[in-house]
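Excluded from the complex is one protein chain; the other protein chains are retained at their positions.
Coming up: subunit A.
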Amino acid sequence: MFNRDRWKEILEVLTKNWFRTLLTAFGVFWGILILIILLSAGKGLENGIKQDFSGVATNTMFMWTQTTTMAYQGLPEGRNFNFKLGDVGLIKDNVPNLRIVSPRNGLRNQQGVDNVFYKNESGSYRVFGDYPEIIFQNSMYVNHGRFLNYDDIKERRKVIVIGDGIRKDLYKETEEVLGTYLKIQGVNFMVVGTYKEKSSNGNGENAERQIYIPFTTFSQAFNRADNVGWMAITAKDGFSISQLLPKVVSTVKESRKVNPKDERAIGYFDLYEQFNRVESLFAAMRWIAIIVGTLVLISGVIGVSNIMLIVVKERTKEIGIRRALGEDPWSIKKQILMESIFLTIISGMTGIIFGALFIYGMNALLDSIGPVDMFLNPSVSVGVVLMALAVLIISGLFAGFIPAQSAIKVKPIDALRTE
């Protein structure tokens, strides 16, 4: 196979009619290029969307109270109610395989009305009462100082962790933040840490303008008693929160005396389901890219097959001569097949190279114009490229098969007679 004369001949045959070879090669080149561009664009979109999820515990649900729509156990419909802190323990006991159950409270800040004050500066920010575990559920990390801990919870310390955006708003560039006091709705809190957002795109800026207060401190300072505003619940790895969700909801319905059939008393949002929906959307997109790309590639391969048939037809006499001189029919077949595979691979490789250049160009462009919403780092994996290569070899083989067969189908004596 790695025979110098054979390769020489392949090159001679393919270069004999440059333009035709080029046109044929273009079909395969185009197919592979489109396949790669489609896959990489899909990947870019996927990366872009998934970045919004990055750092967030995706196996998470959120649950809040609404108004009951059914009467139950003597309680009327249209009743407002709250989760209680006791529900957290109840959920943990009743529903297995939960990793984190975070009760949360929040201050409703009115737009334009400042609720946070520092020296002469002030701003309007969202303020949460939280347990320390919330840091594992949100896509945040502490970049200065520390996060809330259980001593803060136990001793109801008046400490806060603020977003880096707030530091930028209220403090001077070089000013030390730790140990300073912020006044929130008339109560002073000491700053013990600042956090940043893991994902840098989209609403990252907003996410860095929030304040975290120990849950117990929050309840006391803002008179929430043992009420819980909403909960963020994350399942253990390997368990789907979507499957645990009904049990969680039914547990709180029971403890809050809500009619089990009342679907609207408790609101929830299943992040995992959303995430999975996005996942399957991208899986579907990948398949579409593969199917479309492959179809384009097939038309290219048919072009190769077609041209090989013509080449064989043109060389009928030559093949007759060679067989008269004693060339093994198999050797002729191999020759045609190798020409076909060679042409397919060369044009396919060119397509892959151009595809890579295209991706490189796209990335360079994206880098230069800054982050684009929902599009990030388009790429294809090496596995895909290797698979494409395998597909090329196989399709080259297929493209050459019929022409090779027809090359040795003609009897040498008939082949010699053709002019």
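Couple of notes before you dig in:
Basically, contacts are C-beta pairs under 8 Å (C-beta built on N, C-alpha and C of every residue); 3 or more make two chains touch, one makes a residue touch a chain; residues count from 1.
Rule of thumb we're sticking to: contacts and distances are computed from a predicted model.
Candidate names were "Aspartyl/glutamyl-tRNA(Asn/Gln) amidotransferase subunit C", "ABC transporter ATP-binding protein YvcR", "Carbon monoxide dehydrogenase" or "histidine kinase", and the UniProt protein name of the unshown chain is "ABC transporter ATP-binding protein YvcR".
The omitted chain makes contact with just one of the residues A:113, A:225, A:325 or A:369: A:325.
The omitted chain makes contact with just one of the residues A:140, A:192 or A:408: A:408.
When you scan A:12, A:93, A:173 or A:237 for touch with the missing chain, the hit is A:12.
Against the chain not displayed here, subunit A makes contact via residues 4-5, 12-13, 16, 317-318, 321-331, 408, 411-413, 416.
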